[in-house]
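Shown below is the structure under consideration.
Only one protein chain is missing from this complex, and each of the others stays in its spot.
And then chain A:
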Amino acid sequence: MLLLLLGIIILHVAVLVLLFVSTIVSQWLVGHGYATDLWQNCSVSTTSNVHHCFFSSANEWLQSVQATMILSVIFSVLSLFLFFCQLFTLTKGGRFYITGVFQILAGLCVMSAASIFTVRHPEWHLNSDYSYGFAYILAWVAFPLALLSGVIYVILRKRE
């Protein structure tokens, strides 16, 4: 039982870390000498080896990607908090519904962020020479994990 609890918490924390990293790290799109994320475009000039970062555009779709990523982080943090609350307050045999619902919401948010980014990024990212960076992949990895941990929360019953 303790092992299961530990496993769930580790899974949740892993999801949180993935969400944070994919939100913050500037590696959503990488190309020759530059990398962009949701917040800024950074380029490394090969001659002087200087990092230049500019703010990303104010494109509406990019903003909604940012918003959904932030929302997923918020929901996941809230879910972890609620899990600890429910761990001590829930009656025996009760289910972690609220925790699970928030975690599933976090998963859906990160999914919508990644899919909006996938579909709409040519609108603000005009350079055609690119490949997806690891932060983008982490966002996609975070989606099933968050969903899985949310479903586990919903299925789980509390034991004494």
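Simple rule for what comes next: a contact is a pair of C-beta atoms (placed from the backbone, for glycine too) under 8 Å apart; a residue touches a chain by one contact, two chains touch by 3 or more; residues count from 1.
Here is the rule we go by: contacts and distances are computed from a predicted model.
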Task: Write down which listed name, "Myelin protein P0", "DNA-directed RNA polymerases I and III subunit RPAC2", "6-phosphofructo-2-kinase-domain-containing protein" or "Exportin-4", is the UniProt protein name of the chain that is not shown.
output: "Myelin protein P0"
Task: Could you tell me which of A:24, A:70 or A:148 touches the chain that is not displayed?
output: A:70
- request: Extract the touching residues of chain A with respect to the undisplayed chain.
  value: 58, 60, 63-64, 66-68, 70-71, 74-75, 98, 105, 109
